[in-house]
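Working notes, structure below.
All protein chains but one are shown in place.
What follows is chain A.
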């Protein structure tokens, strides 16, 4: 039995079609349909209910030390009221989950985790917390994302101070609402963590704005693929190290050769031995979408070498062509070269592309 979102009735009333994701019965699409939802988000503002994601607060005199133990970065140097993309590693340097960790105070951090990983993340943090003077608490919240070029204008009507934030800055409002200028579409936008009691009225007001439409997980996926953003469970997992996943940029250089975080030794060994795969964008030459799981080959012939794997893919409504993310052997090609993806027994030519497919449109101030 799937868990239900606190605002489920609002989505039912908006005509949502539901499907299971991360243990929740989630809105997959609304009457607008995935294609128009996607384009609306790029042109105006899309409202997403992402309450399947988990909010975990880490508090106490050694909160920064605990974060720096489970995530490969120096949390004590993280500026106040900023968010940071990071991940937790196991002792093989496999990825337990990818996260946004925000610093709310000197001794207070908010970890936003993927819904499907919520329980194991909480357990991992709690286990690690035994060595530190820090508490780990799950915070029940309604979590909304407002994404797109009209987001700032729409949100300013409800939260006038929201416009002062720039990309990856966060704040807390007097009523405890968590606000972050970030998202998962490549567009400017916000993520808003609300108390379940006050969330319904807020969501209704926001959804009532003429610039704003409810957007389901279907369009969330096509938006994030176009933006070249990885999805945990598809593009990486516990058997994927961050270098192979193309996410090593999130580890500061001085921590790549060792550190006191979990997985430091394994990650340093992996980097010393040389990573032999890289993450690439792929543009199928035909109209057939090439989705996660397709095997990549150097050529069309049956005996052509296997060179990699598609991790995510689908159709990109803004690109107007299929869009795919995969991992290939480092020497198998670079931007502009052609590789072949096998879909239902047929080889489909794909050009290697630089990610993202759609330029990011984050608000960095000025």
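Simple rule for what comes next: a residue touches a chain if its C-beta (ideal position, glycine included) is under 8 Å from a C-beta of that chain, and two chains touch if they have at least 3 such contacts; residues count from 1.
Going forward, contacts and distances are computed from a predicted model.
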| item | value |
| --- | --- |
| Which of "Actinorhodin polyketide synthase acyl carrier protein", "Spore germination protein", "Glycine cleavage system H protein" or "Monovalent cation/H+ antiporter subunit F" matches, in UniProt, the chain that is not displayed | "Glycine cleavage system H protein" |
| Residue of A:14, A:28 or A:352 touching the missing chain in the full complex | A:28 |
| Residue of A:40, A:55, A:141 or A:291 touching the missing chain in the full complex | A:291 |
| Among A:38, A:69 or A:283, residue touching the chain not depicted | A:38 |
| Where the missing chain touches chain A, by residue | 17, 28-29, 33-36, 38, 218-219, 221-222, 287-289, 291, 314-315, 317, 322, 344 |
